[in-house]
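The structure appears below as structure tokens.
What follows is part of the complex, with its chains left where they were.
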Amino acid sequence: MEKDRYQNGLDKLMEYTLTDNKDISTHLKISDDLQDIAPDVGKYIIEFAYGEIYSRAGLTNKQRALVTISSLVTQGTEPQLELHINTGLTAGLTKEEVVESITHLIPYTGFPRVLNALSIAKKVFSMRDEEVSELKAH
Amino acid sequence: MEKDRYQNGLDKLMEYTLTDNKDISTHLKISDDLQDIAPDVGKYIIEFAYGEIYSRAGLTNKQRALVTISSLVTQGTEPQLELHINTGLTAGLTKEEVVESITHLIPYTGFPRVLNALSIAKKVFSMRDEEVSELKAH
């Protein structure tokens, strides 16, 4: 039933997020922002991308995050790269694995894409560190 | 010393190849083909790509193969994709992991790149099966 695919996708998306950081709200914020002009696109992300593709067997969440990040570095689609470095870390990738994956792409995409991706990774790392500091301060 | 970087790269490249299939000869064939017009490019592949980048710590050979394949699917550079699906399998990826990684890219690259990549994967799988059959027949 359709509802199950949506719920399925939402559950899967939750695995890539932490209750104590802003990933899930960022993902849902994208849907919210488009709610007025393109409400179905957010639904397709949950139902198709997370409910069908991410819910498949055969790769770990960490492997799916590696594949996603590698494609986004290659495309140079930066807002999505920021989001998926974040969800990748939540899915269990270490910062070192993220940096190594991007660095590994130098022979395949050249330096420009890699440098832009590393700047985004640095920004994501620093934002997550701040969140952790804030949480600890409470 | 320069010689060490080259030897280092060659050793690393060997990890991605089997003595009983044609990977290593394909890689070296690329260098051979370009030997007359661009001899240094084969050298850079060995020294820089394999001797420096692939020789870094922080990712397993399987993870490096996943990252490489994901980038090549996204770029649509098909001769290299064929080569790297082959080396990925040699590095330890299962056929299922190769197919899953390509399938996972549907939401990020769309269907056309994915379909073209799956056709190449199918071709590589079938060539490797034939080689195994031939070996067994001997």
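Side notes on the structure shown:
All chains are identified by letter, namely A and B, in their written order; residue positions are counted from 1 within each chain.
Just so we're on the same page, a contact is a pair of C-beta atoms (placed from the backbone, for glycine too) under 8 Å apart; a residue touches a chain by one contact, two chains touch by 3 or more.
Predicted model, so just to flag it, every value in this text is computed and none were measured.
Displayed in place are 2 chains, all sharing one sequence; the entire complex defined by the structure file totals 6 copies.
Everything that follows uses one rule, which is that only the chains that are shown with their structure count from here on.
Centre-to-centre separation of chain A and chain B, using mean CA positions: 26 Å. Those residues of chain A whose C-beta lies close enough to touch chain B in the complex are 45, 48-49, 53-54, 56, 58-59, 63-64, 66-68, 70-75, 96-97, 99-101, 103-109.
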